[in-house]
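For this view, one protein chain was removed and the others were kept in their places.
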Amino acid sequence: MSSTFGTLFRVTTFGESHGPGVGVVVDGMPPGITVDPGAIQRELDRRRPGQSAITSPRREADQVEILSGVFEGVTLGTPIAMLVRNRDARPEDYEALRDVFRPGHADYAYQRKYGVRDHRGGGRASGRETIGRVAAGALARAALATVHVAIVGGTVQVGEVRALCRDWDEAGKNLVRCPDTDAAAAMVRAIEAAREAKDSVGGVVEVVGCGVPAGWGDPVMDKLDARLGAAMLSIPAVKGVEIGDGFGLAARRGSESNDVLEQGRFRTNFGGGISGGISTGAEIVVRLAVRPASSIGLPQTAATSDGGTRTITVGGRHDPCICPRVVPVAEAMMAIVLADAWLRQRALRGGDGR
Amino acid sequence: MSSTFGTLFRVTTFGESHGPGVGVVVDGMPPGITVDPGAIQRELDRRRPGQSAITSPRREADQVEILSGVFEGVTLGTPIAMLVRNRDARPEDYEALRDVFRPGHADYAYQRKYGVRDHRGGGRASGRETIGRVAAGALARAALATVHVAIVGGTVQVGEVRALCRDWDEAGKNLVRCPDTDAAAAMVRAIEAAREAKDSVGGVVEVVGCGVPAGWGDPVMDKLDARLGAAMLSIPAVKGVEIGDGFGLAARRGSESNDVLEQGRFRTNFGGGISGGISTGAEIVVRLAVRPASSIGLPQTAATSDGGTRTITVGGRHDPCICPRVVPVAEAMMAIVLADAWLRQRALRGGDGR
Amino acid sequence: MSSTFGTLFRVTTFGESHGPGVGVVVDGMPPGITVDPGAIQRELDRRRPGQSAITSPRREADQVEILSGVFEGVTLGTPIAMLVRNRDARPEDYEALRDVFRPGHADYAYQRKYGVRDHRGGGRASGRETIGRVAAGALARAALATVHVAIVGGTVQVGEVRALCRDWDEAGKNLVRCPDTDAAAAMVRAIEAAREAKDSVGGVVEVVGCGVPAGWGDPVMDKLDARLGAAMLSIPAVKGVEIGDGFGLAARRGSESNDVLEQGRFRTNFGGGISGGISTGAEIVVRLAVRPASSIGLPQTAATSDGGTRTITVGGRHDPCICPRVVPVAEAMMAIVLADAWLRQRALRGGDGR
Partner (left out) sequence: MSSTFGTLFRVTTFGESHGPGVGVVVDGMPPGITVDPGAIQRELDRRRPGQSAITSPRREADQVEILSGVFEGVTLGTPIAMLVRNRDARPEDYEALRDVFRPGHADYAYQRKYGVRDHRGGGRASGRETIGRVAAGALARAALATVHVAIVGGTVQVGEVRALCRDWDEAGKNLVRCPDTDAAAAMVRAIEAAREAKDSVGGVVEVVGCGVPAGWGDPVMDKLDARLGAAMLSIPAVKGVEIGDGFGLAARRGSESNDVLEQGRFRTNFGGGISGGISTGAEIVVRLAVRPASSIGLPQTAATSDGGTRTITVGGRHDPCICPRVVPVAEAMMAIVLADAWLRQRALRGGDGR
């Protein structure tokens, strides 16, 4: 039951990295919404490996096929299943790792949990699982667009390099998807330095929900903060989440942290657009801590299934920094959370949920 | 549907701050477990207002009554309902605020979401809602104790003051529940300074799960990180969560971040005891960013329901720093998450879930 | 997790027959709906024991207390908890049955499932659990009334006596709640005959949803038939459910079973107002098979916990036919199912769900 996210806009992903394919079933997509397969494909292309000099060279076309739920270009309100076949799977690359638990990877944890695992490329723990999320997120965006909600995002930190401004249009123009052009160049250098050192580097991704009206999100347990937190922390490699000023608020006083409402607008947005778990009408702002990719070229000590250790170096096709590819995934997860919150608000109050 | 947390160990809280009472229904507690009402009460006493010089002076005995699910001192496997009556409710204190949206509080968001609200003390958004969580957490702890899992926690930052060590026994001995005695004294001073300034101050709480075996937590969407993140971000005033080194990992390289397994033990715990969403056998470490309490004595501009503004000063019975009282709530939420993960692992593999 | 029903209108009951009390938490009730405590109490009074010559003489006032979620007479959109204290509990009556598994009762099954049980009056398996359902159903009715949906019901069979017509106003006027006055008299005689024989007798209850617009109910797995079936079969003593002509359709041909639509109305209603799991705009018709009450005065062989048997006769305070008291419970469950379906349709399509 662990591969499903959402209550009313419900996303279930499936698939292993080197099995026949990966995909998703989206149940709860409202009917009558036009679906542009090209828009779904464009989101997948943003996530795809091999798209630039600083991402993994694994070659996957990641062509999506819609199996159900769309008829004559329009959603039916029934489950929408989407499938992406794995093409450039090279399971033989992993044969040597069948009995090895790679450091930083989930190999050991999976083995302990399930007693069995698909050792090829992380199996289900692979980042390829996020293909289904991105495809589902594209549908969520299409649904949200009908109520004028949009999502942007980008990489705001790589290693020690931080973005100092947020120009989201710029984020679409550079390799790291950074909303600060100057920082972007420094980030690319930091990533290349990590790759040359046969190492990887972490970072921070920020996503922003625009146009969300006041009133979305369900207290107490399903606060928008909690749903967004769960969504982001379910993405591989994410180990921290903050809403609005997040950890920055810990060092402040109340008089510096309370967002003041005036004339129906908030003068500040310390709380990231969420108060009491409910959207306030301000921008929804979430940041994710992304750990450095676990696969690095440097020699590492790895445990083996017979209780010993072995020195391994992980070969070629990996990302020195996964932040640029996390961006579309994080955006997709925010879209899924917001689509769900929208439908829940419609259920609660009727009308159009605004 | 928003007041329920958990899949198999399922907690539903209810109640407003100044209504008849607050409480919880716990469904999924395994049968045959001895329940010590005193242990539940002790946890509630740790959360209770009025317990020390640095907490709210609201006087509530917070006496819990078990309404169901326990027979002759033992759990039946049926829902356990627990009720705490509100005693020191002073709804008249809030009459003047009926049409005011207090800065930093959820008043405005609730009004926009529901079109109606209980304005008295935040109603459902009040910290009193967490009473039910703490009572449920006490049951979760009793369940986890049967498999030798325990939870500790404390305040590790107040304002700019940070704990430099983790001596969890010490955390029980000082007013701020800080695991570093020296830092504790400085934290108390920081809190008193905030109070004297008619202000409040934020902080960071850390909770640690001890004795959790490898294999708990359900990828993909219900990763232990995600469940813990949701649990913590559902606590009032929490605006950030990190697992293990969290945001610290963003600035590092992979070679400094991969936990290396040797002889069945991890030499480091950068990942906070979770890999691929599954427990690794190391300690589960989570930190929460707690924003400064919204209620402060300084004059603030508040919007009113007729579209205007008013200057308000929030009177008396509030906490200048809620971290010490968040500690038992965060521990309870971790207990609830882990109890759920334990039962899910039993479902998946049978046996005792270890 | 087994005591919760519903997705958006979510009902969780708690309580044992001879514990401190029984109750319910309703989460998902829309905000802004006027709550009449008298209306809730009236539904509980219809379910209450001791209300007539043909029901159990256990004396319970069954006074309900609303603990949360209602403010100044109006729903807040937050969980509504309601509590009924057990008053006329006589646990000592059951001491002799501590080690006995009464025939027809769930004693044995509970013992095998949980390894422990509250033997007093069936504990959680008691019909008293349905108090929470009826209270929740009263709220569901209030919600449905805002969209002009109402529910009626009655006893349509007792033993071999069947109602031949459906005059729902009449159902409120006789002891068995039968919509056929002539049959009602015969049903009362059948019940009295069973009681005189120290026995009990079964029957059939029918509930009808009026005013339900076309379009409610969610295929595929949550068809309205399936939700109603689950709701009814979760009521103690119910062992069968049929929608519309139900088992009668098994003996017929298609040409005699297809409801024909003309001018926006169905000429017939063989399908009980549901097609493909979705309401058609016709009346929703459900019938429940109610087994005879298990508690009878005749001597019976009962197994004991040490593996032997004992002859028992079950004393006094039981119903010879529970159908009249099942009626308000079945109506409540239909209201809960329809309220949930309504909210889900609002989520799916927006507007008012019609």
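The first chain written gets the first letter, and so on, giving A, B and C; residue counts start at 1 in each chain.
The rule is short, and it goes like this: a residue touches a chain if its C-beta (ideal position, glycine included) is under 8 Å from a C-beta of that chain, and two chains touch if they have at least 3 such contacts.
Since this is a predicted model, take the numbers as computed values, not measurements.
Trainee: Among C:Gly69, C:Gly121, C:Gly202 or C:Pro324, single out the residue that touches the unshown chain.
Mentor: Considering the complete complex, C:Gly202 is the one touching the chain left out.
Trainee: Going by the contact rule already stated, which one of C:Phe9, C:Phe71 or C:Phe101 would touch the omitted chain in the full complex?
Mentor: C:Phe101
Trainee: Which residue among C:Asp27, C:Glu43, C:Asp118 or C:Glu242 touches the omitted chain?
Mentor: Counting the whole complex, the residue in contact with the absent chain is C:Glu242.
Trainee: Out of C:Thr13, C:Thr55 or C:Thr75, which touches the unshown chain?
Mentor: Within the whole complex, the residue contacting the unshown chain is C:Thr13.
Trainee: Which subunit C residues touch the hidden chain?
Mentor: Contacting residues on subunit C, toward the hidden partner: 1-5, 7, 11, 13, 101, 103-106, 108-110, 112-115, 124-125, 129, 157, 159-160, 194, 197, 199-204, 213-223, 225-234, 236, 238-264, 270-272, 274-281, 289-296, 298, 300-303, 307, 309, 344-345, 348-349.
Trainee: Even though one chain is hidden, which residues of subunit B still touch it in the full complex?
Mentor: Subunit B touches the missing chain through residues 7-8, 28, 30-31, 77-78, 219, 343-344, 346-353.
Trainee: Since one chain isn't shown, list which residues of subunit A touch it in the complete complex.
Mentor: On the side of subunit A, residues 1-4, 6-8, 10, 12-16, 19-23, 25, 27-28, 31-32, 65-69, 71, 74-81, 83, 113-118, 123-124 touch the unshown chain.
We adopt the following convention: only the chains that are shown with their structure count from here on.
Trainee: Using mean Cα positions as chain centres, tell me which chain lies farthest from subunit A.
Mentor: C
Trainee: What is the identifier of the chain with the smallest separation between its Cα mean and the overall Cα mean?
Mentor: Central by C-alpha mean position: chain B.
Trainee: For subunit B versus subunit C, which are copies of one sequence, does the interface use mostly the same residue numbers on each side, meaning over half shared, or is it different?
Mentor: same
Trainee: Compute the distance, rounded to whole Å, between the mean C-alpha positions of subunit A and subunit C.
Mentor: 45
Trainee: Which whole number of Å gives the spacing of the CA centres of subunit A and subunit B?
Mentor: Whole-Å distance between the two chain centres: 26.
Trainee: Quick check: how many Å separate the C-alpha centres of subunit B and subunit C?
Mentor: Measuring from centre to centre gives 38 Å for this pair.
Trainee: Residues of subunit A that contact two or more other chains, please.
Mentor: Where subunit A meets two or more other chains at a single residue, that happens at 7, 219, 344, 348-349.
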